[in-house]
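Just one protein chain is left out here, and the rest sit where they should.
This part shows chain A:
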Amino acid sequence: MGDLDALLLARIQFAFTISFHIVFPAITIGLASYLVVLEGQWLRTRREVFRDLYHFWSKIFAVNFAMGVVSGIVMAYQFGTNWSYFSDFAGGVTGPLLAYEVLTAFFLEAGFLGVMLFGWTRVGPGLHFLATVMVAAGTLLSATWILASNSWMQTPAGYEIIDGRVVPTDWIAVILNPSFPYRLVHMGIAAFLATALIVGASGAWHLLRGRDTLAIRKMLSMAMWMLLFVAPLQALVGDFHGLNTLEHQPAKLAAMEGHWENKPGEGVPLTLFGWPDMEREETRFAVDIPRLGSLILTHSWDGQFPGLKEFPREDRPNSTIVFWSFRIMVGLGFLMIALGLWALGARWRGNMFRSRALLRFTLWMGPTGLVAMLAGWFTTEIGRQPWLVYNVMRTADGVSSHGAGQLTTTLALFVVVYFVVFGAGTVYLLRLIGHGPVTHEGTEPVPGGPGRPRTPARPLSAAPEAADDIAATRSGG
């Protein structure tokens, strides 16, 4: 029992640190691409609103990027400190993928981030745009490495086990493993959606406070267009991802649906709500829609897919959790689609910037992209259990042999430090957003940057020092 507790604690620790971390890179990915669009539009149309928005969001990008780097340092070590058996066993595959992610990130930082954040007035517009594009491409490339590694753990391919260790035999097959394309697209879109929701909520917040400028209207409008097209697209991609999961990880899918067993010749219902009970092997209080499960997952009226009872007890993921985390994700996804449609209607009627109900809804939807993304990750990661590398290594066999006492201590430390440090960072980010875009920004050089003596070259330095400075910039501009 003591071992089981230690395993659970180790899993909670990893979940905690990575959940904190993933939020920052996700926003980095989304904002980087948003900045490409803004700068592209500025170069194409020369409308100042795009330039102003570019400068506003690039400061937030900078702070957020720094948070991602700091929280990422821990991740590079956790595989060894907490999952040493896994690292020894599978490091031959996951190590190079992680190393490439780190190299990509540093290449980015060394090459283009400085130009992007500090070079607006120092290099030509074409070169600056190239830097922004490269940073955005780099963030996506970084995500590609990480998702290749994670997807390989979900659906391993291109390897052999020699002397009890994983040996990669075909790197293309390792990287392009069966679940990788779906996961990459799903996560990429999730990052875009989460960012669009934050951008939209920022616009709504300012509009609700009566700060009605062209830039603020523009960012709300752009975010709502994004939601309108991309939220439904995400639902479609999610459906494909689900079918892929059914093919490669049927137990995970059964747990997500709270589906225990098939009745001969009968279609599978879709359980809208209920309480999957792992002990009693049934989903209690189930609200079912007959045959809908078959329709969604097999695209036929009475198709069947494996129920949880077809898997030995010890091979079943916790259905109670993933059933609900999956529903949180999907439910929020529907709300995002609804927001996109509502905004379209309001735009049609000409009151998108005035409807307080819509603006308030947009504001409250701000964090839901991140919540849905985390819920999705909880679904896929807890749904992979009890496996660490699917059907190859159990989680219980991959964890370092630390005692529960040690793990409790470090977990408590992580919680305290992360809340203090990243709490301060988040407050600062929100404050920056609260100051809103400034007109005619970017005509003066940003102080600092690589190549400038005695001034910092780090991302965070691209953001102003204190609230006073921002106020000064505002009145000055």
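By definition in this document, contacts are C-beta pairs under 8 Å (C-beta built on N, C-alpha and C of every residue); 3 or more make two chains touch, one makes a residue touch a chain; residues count from 1.
Note that in this section contacts and distances are computed from a predicted model.
Per the UniProt record, the absent chain's protein name among "Heme exporter protein D", "Response regulatory domain-containing protein", "Glutamate ABC transporter permease" or "Cytochrome d ubiquinol oxidase subunit II" is "Cytochrome d ubiquinol oxidase subunit II".
Check A:98, A:343, A:372 or A:438 against the missing chain and you find that the one touching it is A:98. Only one residue from A:275, A:361 or A:414 touches the chain missing from this view: A:414. The chain not displayed touches chain A at residues 66, 69-74, 76-77, 79-82, 84-85, 87-88, 90-96, 98-103, 106-107, 109-111, 162, 165, 167-169, 171, 400-403, 405-406, 409-410, 413-414, 417, 421, 424-425, 428, 447-448, 450-458, 460-461, 465-466.
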